[in-house]
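Dropping a structure here in structure tokens format, bear with me for questions.
Removed: one protein chain of the complex. Kept in place: all other protein chains.
Going in written order, the chains are labelled A and B, and every chain counts its residues from 1.
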Amino acid sequence: MTTLPAFGRRSALGFAAAGLLAPLGAARGQQPTIRVGAPLPLTGPLAPEGIKQRNGYDFWAAAANARGGVDVAGTKHRVEIVYADYASNTPRAVQTAERLITQDRVNFLFSPFGSGAAKAASSVNERYGIPTIAATASSEQVYDQGYKFLFGTFTPNSTLTEPLAEIVTGANPQVRRVAVLARNDLFPLAIGQEMVASARKRNLQVVFDEKYAIGTMDHASAITQMRAQRPDWVFATGYTNDLILIRKQMADLGLRAPVVTMIAGPAYREFISATGRQAENITSAAWWHPAVRYQGQDLFGTTESFNQAWEQRFNAEPDYAEASAAAAGAILQMAVEAARTIEPAKVRDALAAMDATTFYGRVKFGPTGQITSLEPPVFQIQGGQPRVIFPQGIKQADLRFGVG
Amino acid sequence: MSGLRDWALLVLGVAVLAALPMVADNYTLRLGTVFCMYAALALSWNVIGGFAGYPSFATAAFFGLGAYTCAILQSAGWPMLPALAAGGALAGLFAAAVGGAILHLRGHYFAIASLALAEVLRELATKLEWLTGGGMGLNLPVPAMELHAQAAFFLHLMLGVAALAGAATLLLRGSRLGFALRCIQQNEDAAGMLGVDTRRAKTLAFAISAIFPGLAGGAYASWTHYIEPPDVFDVLLSVKPLVMVLLGGLGTVFGPVVGAGLLLLFEEAVWRSFLTLHAAVLGVIIVVLVLFLPNGLMDATRRLLGRRGRGAA
Partner (left out) sequence: MLYLQVAANGLVLGGLYACIAVGFSLVWGVLNVINILHGSFIVLGSYLALFAYQVLGLHPFLAILPVAAALYAVGHATQGLLVNRVIAAPVLMTLTLTFGLDLMLNNTMIVAFTADYRRLNLETPLGVLFLGDVVLPGDRVAAMALALLLTGGLWLLLRGTRLGRAVVAVRMDRDAAALMGVNVPRINAVTFGLGAAMAGAAGVLLALIFPVSPLNSGLFLGKAFTVCVLGGLGSVPGALVGGIALGLIESFGALWLGPEWAITISFMVLIAVLALRPDGLLGRRGYA
């Protein structure tokens, strides 16, 4: 081989690659812009989640720009979201976050999807001092690293299982035997463990506590074993595809129970349309629900007007993941407007000091950066619709028993 | 003489990359680090895939094993470099041990057995929570260093791994083992009859092809500070070295390095320009390479397998 020229060419290519990466066409009109980077899993296994996030961010950007932009001390700034796909691959997410900061020169960042990727990428934005909002990271371990620039819009996982356990045991003391089947993956696993903790705390008997591997195509054995334990409460965690399959195989194998809870599928309309009648009476909990009612000080105003605008654009109700993404944008906007500058450190301080009500709920971040002020609603699929059964203030229906 | 020239090239290349932090920003250093990682993986795959002609898909297994060993030892208080070395050594020993069981397979059968190694290790890493943190992943200490210094440090670390892999390839080429591997690639049965200890040669080659991915995995884990099973046992880590070597030239010394640079360039260019269609565009590039640029690729592959591999052993 012609080694010398080839080797020279390689280095040249390396530098060419670096040149290619220079920001393309930053100037666009005269209006100043705020650039927000959003590394998302738009392809690969997490693609459905990534697309929800993108909808939420787009929705905020469009709403902000329709009002002339974000007001920074009297100057309106256009919002521009710079998307990058990391193909559901966490290292790529970290790499992409750094690229967005150093090459695309974004002012702020939205975290990649989920607790794992958000945590992995948080070291990058921390190093560069870029205020970052995580719209889908709930694990406390994401926030307890002592970082100053990371803020999250999900409360810890236990805030989902605690109200669930409270309302179920309160309504029916006969519920004694709990079976937990969790996907062996960050968030679903953590929520399964929280459920076991919440159950034990109330002296419920955990008769089945197992995990299934990512990519499991058959749950028949697990369901057969659960059925043999005659549980009163079946608690399954996973992503939408897992839960659709588990629900179908429960019906196939005749596993019935007074209470069946699934997290995090039932909040998504895809779950309800894919499972049809079998979705009936399944309970779940999420950080937000279209039925909550807040008088927001943010650009979206009340929850109703947010819902309405969303439905006009997407022809469907928003779910909690979409709302959280839109809220991340709205919160960032409020912080920038309060700071009266886009200087990262000042915006960071404004986020840390924030205590405001939005369409999404009350927003106040704890000392670690994770939101502490939300009250996640519990809901149940009734008549093909998710109906809120807790908290009392926004309740739409009573808890019903019996899933068969 | 050509040997001397290649050594000079290796030293020159390493020197150029080592000097990169003086002129480049952090993102370029990150790309440089990825390039070194790719080069190390491709060079290692070339030892078993190119020299010996065994289409291995086990790179991800070695990479993940090295990453987890290094991460676990560092969490237990080991300094980074000894932990890294332990990861490489364990990957090599693991390859030598399983090599005895699967290296008698040929063609597709060997390919599948090597692929399954990574799957088993990934599942085990997910399961053994007390050791690996399971699905929650594992965090590593972040070195207390200024940003640019940190980027430069990990570039140099990964460059060191790549340079070792390059040096090993050069040494191997002129050695008795290298000769034995080429005999095996040409015609394994004949090689055996001529008195080549094929079993020993193949096992050694498999172990060598495992050490550097093991080291690269450890360096990678230290670099990203966070690993989880699906990432470090990713099947793409097994597929990419093969594509790089096919791109650059099989069984050559610097071909895999060129291929690593080309693949990285493709990835970056495609990734930037196509938001959700980049996989399809990468697919088109692969198909076009295979169909319309067969010479560089085909000649090389024919040398790889020599025969029309008919599958079964």
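The rule is short, and it goes like this: contacts are C-beta pairs under 8 Å (C-beta built on N, C-alpha and C of every residue); 3 or more make two chains touch, one makes a residue touch a chain.
As the structure is a computational prediction, the values presented were derived from the model and not from experiment.
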Subject >> Contact list for the unshown chain, restricted to visible chains >> reply: A, B
Original post:
Of the listed residues B:11, B:112 or B:190, which contacts the missing chain in the full complex?
Top reply: B:112
Subject >> Residue, one of A:170, A:276, A:384 or A:402, that touches the chain absent here >> reply: A:276
Subject >> Hidden partner chain, residues of chain B it touches >> reply: 55, 101-102, 105, 107-109, 111-113, 115-117, 119-120, 123-124, 126-127, 239, 242-243, 246, 276-280, 282-287, 289-291, 294, 297-298, 301-302, 304-305, 308-313
Original post:
Which chain A residues would touch the chain omitted from the figure, given the whole complex?
Top reply: 43-45, 47-48, 51, 181, 184, 210-213, 215-222, 224-225, 228, 240-241, 244-245, 248-249, 252-254, 270, 273-276
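Keep in mind that, in the parts below, only the chains that are shown with their structure count from here on.
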Original post:
Cα centroid separation between chain A and chain B, in whole Å?
Top reply: 35
Subject >> For the chain B and chain A complex, residues of the former touching the latter >> reply: 5-6, 9, 12-13, 16, 24-28, 30-32, 34-35, 123, 126-127, 134-137, 139, 142, 147, 150, 220, 224-226, 228, 230-231, 234, 236, 249, 252-255, 257-258, 261-262, 264-265, 268-269, 271-272, 275-276, 278-279
Original post:
Okay, in this complex, where on chain A does chain B touch?
Top reply: 1, 3-4, 6-7, 9-11, 13-14, 16-18, 20-21, 42-43, 83-85, 87, 89-91, 94-95, 98-99, 102-103, 116, 119-120, 123, 127-128, 141, 184-186, 189-190, 213-214
